[in-house]
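Before we start, here is the structure in question, set down as structure tokens.
Of the protein chains in this complex, one is absent; all others appear in place.
Let's look at subunit A:
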Amino acid sequence: MASLFEYAPAPESRSVVDIAPSYGLFIDGEFTDAADGKVFKTVSPSSEEVLAEVAQAGAADVDRAVKAARKAFEKWSALPGSERAKYLFRIARIIQERSRELAVLETLDNGKPIKETRDADLPLVAAHFFYYAGWADKLDHAGYGANPRPLGVAGQVIPWNFPLLMLAWKIAPALATGNTVVLKPAETTPLSALFFADICRQAGLPKGVVNIVPGYGDAGAELVAHPDVNKVAFTGSTAVGKAIARQVAGSGKKVTLELGGKGANIVFDDAPIDQAVEGIVGGIFFNQGQVCCAGSRLLVQESIHDELLDSLKRRLSTLRLGDPLDKNTDIGAINSAEQLARITALAETGEAEGAERWSPACELPSAGYWFAPTLFTNVTQAHTVARDEIFGPVLSVLTFRTPDEAVAKANNSQYGLSAGIWTEKGSRILAVANKLRAGVVWANTFNKFDPTSPFGGYKESGFGREGGRHGLEAYLDV
């Protein structure tokens, strides 16, 4: 970073959000304590400051929430679609109106830069509610026959990487199709879901239609196992996803799982290099790489490897890591000590296995959970860092010689969530995209999201699609 033109601190104001010292569970339209009175603390990952104390849901609370959702289901599902749409449109508008507050809140609780919550998370959250609000009275035309029916109570468990956006992906289609919801946010990022509960009240949503039960994995397991839940939707790790699949097998519950990934970003020698570099950086360093569809494997044609790596390293040296609330921050904090430990361990494995590690000169703050943007070169398919999902700002660089080899290496993964293709040749984009086993394939871009586009994985990246018309199916009895 040039020292002549040093950007002065430009922090977004914390005063736009009022975080209470403690929060309850949101069940049947009311905030309540946990039955056993348990609470847990949620901290800001960039400073380790305790933000609030949150009631911790246990089995009894989950049961109460499911009962409330069941009770609300009858009336909610009987509403005309146009009436349900009104609530969803109202929620979408309130989210837009409160987006600055929610962006600051999400940045505090998650650790990601305000630039991302402001310009990516919150606009996408509102767009998702608007999009599914539009479907609510048009379900007859969704391709599932006349008057498709909802499933009932949806038990939804979401991760900490995009807390409010994953909530939107789960709740918006569920409500549009006439289901009611019990949602468990991740234990490290419960706050935006609880603010969403307040938005539901503000929108006048009938009691029990949305219930929020913050807690740990045990609460999620209770929710998934609850006999009166008709639909399970989970986004998170492949290990937990497999456990859920085993748990609900034979129960008659409909399941969608959105799990891990090890996305291949394939750069051909005729790629638009400067834009490819941006796409690679966005693909792996967006949200500190804590993105299931991150482009964590760079497959670069051997003939341009050195040139591309020089450009990439130069670009990484301009990344600004630090206070997530600063509007000029590109790289924020890792979400938790646990995740930081996992990233650290996998990076050490990469080094131990002989891959070459590189990071730009970069000072890490002393408090909080931080990991410098990291490249591994000389990586082969046999390296752990080329196979395991790291879920952090770590890019593994591999090479290929021909398009066939690129496809073979890209597909040689237990995962199949995302891929990117960089070439100026349109015919090659189409040919390669057709051969990739990945739920989403981006061409000359990466990490672009839109509520109209279905999202989901092949293989151990899960099944079912969220978003678009396809996303309705997961919540309809079809």
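By definition in this document, a contact is a pair of C-beta atoms (placed from the backbone, for glycine too) under 8 Å apart; a residue touches a chain by one contact, two chains touch by 3 or more; residues count from 1.
Just so we're on the same page, contacts and distances are computed from a predicted model.
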item: Chain left out of the displayed complex - its UniProt protein name, from "Deoxyribose-phosphate aldolase", "Outer membrane lipid asymmetry maintenance protein MlaD", "ABC transporter" or "Sigma-70 family RNA polymerase sigma factor"; value: "Deoxyribose-phosphate aldolase"
item: From A:S22, A:S82 or A:Q275, residue that would touch the chain that is not displayed; value: A:Q275
item: Residue, one of A:D36, A:E49, A:E74 or A:D119, that touches the chain absent here; value: A:D119
item: Of A:T318, A:T380 or A:T402, the one touching the omitted chain in the full complex; value: A:T318
item: Residue touching the undisplayed chain, where the options are A:T32, A:S237, A:S251 or A:N328; value: A:N328
item: Residues in subunit A touching the chain absent from view; value: 2-10, 115, 119, 270-275, 278-279, 318, 327-328, 424, 444-445
